[in-house]
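One protein chain is absent from this view; the other protein chains keep their places.
First chain written, first letter: the chains are A, B, C and D, and each begins at residue 1.
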Amino acid sequence: MDILSLLVVIPVITVLVLFFINDNQMVRIISALGIGIETILTLFIAKGFMAERAAGNSSEFLFTRDTVWFESLNIHYFVGIDGIALAMLLLTAIVLLAGIFISWNIEDLTKEFYVSLIILGTGVFGFFISLDLFTMFLFYEVAVIPMYLLIGIWGTGPKEYAAMKLTLMLMGASAVLLVSILGIYYYSGMTFNMQEIAQMEMPIHAQRFFFPLAFVGFGVLGALFPFHTWSPDGHASAPTAVSMLHAGVLMKLGTYGAFRVAMYLMPQAANEYSTFFMGLAAIGVIYGAFGAIRQTDLKYINAYSSVSHLGLIFFGMMALNKTAYTGAVLQMISHGLMTAVFFALIGMLYGRTHTRDVRKMGGLLKILPFIAVVYVIIGMASLGLPGLSGFVAEMNIFVGAFQNPDFIHRVFSVLAVSAIVVTAVYILRVVGMMLMGPVKNEAFYKLPKAVWYERVGALLVLLPVIAIGLAPMWLTTLIQESLGHIVEHLAAYGH
Amino acid sequence: MNNYLLMRDEFVLLGIILLLLVAEIMLIGKNRKAVVGIATGLFIVHTLVGFLPLAEGTMFGGSFRTNHLLHNMKSIMNVGVVILLLQTWTWAREEWSHKGRVTEFYFLIFSTLLGMYYMISSGDFLMFFLGLELASLPVAGLVAYDLMKMRSAEAGVKFILMAGVSSAVSLFGISMIYGISGSLYFSEIAQNFHLSGLGALGLLFFMSGLAFKISLVPFHFWTPDVYEGAPVPVTSYLSVISKAAAVFALAIVLFLIGREFVSVWKPAIYWMAVLTMTVGNLFALRQKNMKRFLAFSSVAQAGFILLGILSYDQMGMTSVVYFSAIYIFSNLATFGVVQVISLKTGREQMDDYNGLYRTNPKLALVMLLGLFSLAGIPPVAGFFGKFFLFMAAAAHGYYWLVIIGVINVTISLYYYLLVVRAMFLRKSDTPIESFQAEIPVKIGLALAVVGILFLGLYSPFYDFILNLTTNI
Amino acid sequence: MGTKIIFYIVAGLMILFSILSVSTTRVIRAAVYLLFVMMLMGGIYFLFGYNFLAGVQLTVYSGGIAVLIVIAVLLVHNIDHRMEKIPLIEYLWKGSVLLGGSILTIFTINQFPFKRIAGTEDVSVSKIGTQLLSLGEGGFILPFEVISILLLAVMVAAIIIAKGEVTKNEEK
Amino acid sequence: MIEGITVYDVLAVSTIIFFIGIFGFVTRKNLISLLISTELMLNAVALNFVIFNKFLYPGQIQGYVFSLFLIAVAAAEVALAIAIIISLYRMDNSVDADDMDTLKG
Partner (left out) sequence: MGDFTYTIWIFILPIAAFLITGLFGSKMPAKVSGWIGTASITVALMLALRTAYQYFIQVGFVEGHRPTVFAYKEVWMNFTETLTFDMGILIDPISVMMLVVVTFISFMVHVYSIGYMKGDKGYYRFFAFLSLFSVSMLGLVVATNIFQMYFFWELVGVSSYLLIGFYYDKPSAVAAAKKAFIVTRFADLGFLIGILLLSYHAGTFDFMTLVSEDGPLLAQSAPPVFMGLSIFGVALSLIFIGGAGKSAMFPLHIWLPDAMEGPTPVSALIHAATMVVAGVYLVARLFPAYHGVDGGVVLNLVAWTGAISSLFAAIIAMTQDDIKRVLAFSTMSQIGYMMLSLGVSGMEGHHGLGYMASMFHLFTHAMFKALLFLGAGSVIHAVHSNLMSDMGGLHKHMKITSWTFLIACLAISGIPIFSGFFSKDEILVAAFEHNKVLWAIEYIVAGITAFYMFRIYFGIFWGKRREYHHTPHESPMVMAIPLMILAALTMVVGWAIPFGNYVMPDRMAYHGHIEWSLAIPSVAIGALGIFVAYIFYFKETSLPEKVSSAFGQSYGWAKDKFYFDEIYQFFAHKMMFAGVAAPIAWFDRHVVDGFMNGVGWMTETFSYLLEGWQSGKVRQYGFSFVAGLLVILFAVLYLNGFIDFKG
């Protein structure tokens, strides 16, 4: 058993153990324990990875393990990570662990909740370590489908509708993706091995056909405009931990996949389509930001904000240079953390005030200082305040985007950059309405302060935001090293 | 010289059928519940014996042929029947043994199964036709088995009339093929059967008979009505075993005599696949009755199988058999649950399933796995089955068909999730009460679940089927 | 020449009775017309010299099936029961589709150059008997066995359906 | 083999009867009429086999035997169908095919 497979095995074992436990408290503890071990393992892997790199191991992927699965179809169980995947693994572990803590108070079908949540986590971990398209796709779907139950059973509001819409759109996207994966398979000498495919040159006509399928297929999960509409409804109805995990990690499956599969494997087509998708992403950035301005439901605000931020990721990817890629990956991590904290806080607020309507709240800074302060900090991170992770990511993307003097590029870039103002507007609007101002509801004076598991959950995710914001170098180095191969690859096709 | 061992499967099954007749006579005036145990036990033995390897060869001057592939197709069907019988255990003991019709049930089931054996093992059209009829006609009796239920009889009439038309049309086709090639033997037909208008007509007319059994659009209309009206075990049998057998037969016959008619049947299959997937899904969307719902779902599933047939090579054949095997398990899991609940409570509507998870979590989980497998959600087996079918189709460049297929997978997911919604999300004022199923039923469900969980992930199973299809 | 005319007459009558059979509003008449068609077909078999087959046709089909149908009709209907007619428009458009279909079929058949294989025309009853029970190439022992099972199974099925529900009291 | 009559002529006859059978099946309302139509179709098919055997492959008996089996199967089918129809009639007191649409949609 190699160390990466353990990442999948541990959650599976946790789930199996959970099946035999009926005490709710025990279920929570075991879930926390299992994912805690998972997190430690991830850190251990990170350490090992950096040690390997420091020792001069410059192969593209480390800790690889290649096991034949379906021999005749050339399907392998092939895992391995590079810096980007490692970063995503760390993100996943952190957010998942935080999610477990945040959900501590779920009483209805506790076991089932944790089982679904951990299965979701398994899918995500598996996805990020996969280097074989088949396993990757498999884990992708494993990650998506528990969402239905999680939202449908433990959600709020029009949860059935939201759950169905989300699942269908995402699975519809994965269906499109499937076609593209098959196309890649057949046009690159019948292999799912991404490393091998990358070495091969798919015929350009095939790339032209399959690139949009793959990109959009992943793009839907990444809330690429105009395929984002599952996201507001889905997030609004999902329980806290699920929103966290979904916006924080699952949506990154989309962006990561678009990058790793669509762009990495079909660089020529990526070049050709870049302007189109860049425009789409830029529109998404500004569109999401404007969409958030008029919302009154906190989760909707955050969902639209996610559309905007994820648009930025796609935008960065389509800028087709190393800086923007770094930014895009950083933004994945940054947005993952930020939005996880956001949703955690929203969950805490909702749990107390039983409303998510910003108009009904006010002056919470006075009543719930911990939650409010964290909210402000994360809000600031979201609007790209220096010293927090959002800034680092955005600046990389912007600088990258401006490395192309093409007029249309410039227009899109300026469009995307302008979002920083609109973002400020909606973030400050919420902060102003909800946290500041007079307390609008007398009953709010009695709200309980944040309890231990909420603090642990929120801080777990908040601290990396600050850490990345203050000292980005270690992370950018990690990412840029891995990007080297991809960039070389793309550079071969004229950009 | 005939090596009669080649017909081992058929002989053993025939023996069981005869034994049942004997048992029926011996048990006159006694409680016939014992028949359930005898029949199930004997069939399990038969299935186990069936796993023993069998030589390849032909008999009766080519009328009967067998090889590893055919033999294992039978084994796959056997396993399905075993699961079905176990699931029907309670039904047979509680429901039919009181009405004095339990032996006949097994008799008819086994007869039709024997018909299917002959159908897929046939070496000429006569045997094929007889196998087909043997596999169809007694089923009509089974469909109309609930004598006091109008719906059952109505379903029986619909089935037998439609079967009559379909076999007539199919025979018309066979007669043309015979007219062209001068023989009923597949091996001889293959030599004389060259592309011609009449040949195309013959082949298509012939295929329509099988399309009827697989319930491909536009030959599927009987399916939902019959599935809904028939007793659940029979529905289950029809949708699983009977369909799989027809799929195998279609694939085999096309491989045997369709070589020169690729340009004829491929477009036909292509459009039938499109129609079948789409129509099946569209109709399934709004069904409220679980059996009817599963009927349309199985129509749609049949459409996916066509993708494998369409690719017309080893990979395609493998994926067809592989998918069918997985489909058997998946559908049996869902039908098993429907059956148990239908027997215990008589409730078959989707709304009745509201809140099932809270009262009967295990049943709901089995159902969930079955539905996910049907929907093609990993890591359960259905995902692998569908994926390989799509792979097989894509291998021949049918990307648009694959796109239509995956869109349909999404639509199908919608209605499968409706059931999941009912079971897990909804709550009910009058939920299905918590109850315990009998042990054989549990084993039946468990076997199906095991299949769903492991057939996909366990790649040697795929390789095994691949080895079988080397020589086609 | 004579046989030719007879053939045409028989064929014409067959088509006529077929049409009558599917167009009459009285079920009992339909059954009778069917009987005529079957008998005429038996006649054609005679014309072809397949006497055995003709005999089977007449006994099984005309004597068995058609009579069974007549009895069934009598069981479920008054003798002069008339069926409701379906709308003319449905007649017309279904008819035209099927007419088109039959033209297409006949056209396709006529396109195909059938070739006669030279050989003896001798299909004697004894040959049929030998062949039916032959185990080897061209033998039909296996179908024979299968159809026996088929008939048995169908008989069982028909019996359980016909005999009706056995209530508990009866069983005791 | 009959002088002056080609295989096409006879096939045309059988095809016409076949389609008449179908026509009956799709336009009749009575279950027994449907059965009758089915029999017409089967008869036509049987005729086909016989024609082919007679006109084209006189040396063998496959078509001939096939017709025999076909007749037997048709008989079985009719028997079973009538059993079910009568059983239905006992419950519903009707053999009108249009009454038989409780299962639909």
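To be clear about the criterion, contacts are C-beta pairs under 8 Å (C-beta built on N, C-alpha and C of every residue); 3 or more make two chains touch, one makes a residue touch a chain.
Note that this is a predicted model, so its numbers are computed, not measured.
One chain is not depicted; across the entire complex it touches A, B, C, D.
Here the missing chain is touched by one residue of A:V9, A:L385 or A:A467, and it is A:L385.
Summary of contacts with the chain left out: across A:V414, A:A443, A:L463 or A:A492, the touching residue is A:V414. Contact with the undisplayed chain is limited, among A:L168, A:A206 or A:V456, to A:L168. Among the residues C:K4, C:R29 or C:K94, only C:K94 touches the chain that is left out of the figure. Although one chain is not drawn, its touching partners on chain C can still be listed: residues 94, 97-98, 100-101, 104, 107-108, 111.
Summarising the interface, chain A meets the missing chain with residues 165, 168-169, 226, 228-230, 232-233, 287, 290-291, 293-295, 304, 322-323, 326, 363, 365-366, 369, 380, 383-387, 391-392, 395-396, 398-405, 413-414, 417-418, 420-421, 424-425, 428-429, 432, 435-439, 472-473, 476, 480. Chain D residues in contact with the hidden partner, per the touch definition given at the top, are 22, 25-29, 31, 34, 97-98, 100-105.
Simple rule for what comes next: only the chains that are shown with their structure count from here on.
Chain A and chain D have CA centres that are 64 Å apart.
Inter-chain centre distance (chain A to chain B, centres taken as mean C-alpha positions): 42 Å.
Contact of a single residue of chain B with at least two other chains is seen at positions 126, 130, 133, 137, 140-141, 144, 147-148, 156, 176, 179, 182. Counting only residues that touch two or more partner chains, chain A has none. The part of chain D that touches chain B in the complex is made up of residues 7, 11, 18, 21-22, 25, 31, 34-35, 38, 41-42, 44-45, 48-49, 51-52, 56-57, 60, 62-63, 65-66, 69-70, 73, 76-77, 80-81, 84-85, 87-88, 91-92, 100, 102-105. Every residue of chain B that touches chain A in the complex is listed here, in rising order: 315, 372, 377-379, 383, 387-388, 390-391, 394-395, 399, 402-403, 406-407, 409-410, 413-414, 417, 420-421, 424-425, 459, 462-463, 466.
Partner chain C is touched in their complex by these residues of chain D: 1-5, 7-13, 15-24, 26-30, 32-33, 35-37, 39-40, 43, 46-47, 50-51, 53-62, 64-65, 67-69, 71-80, 82-87, 89-90, 95-96.
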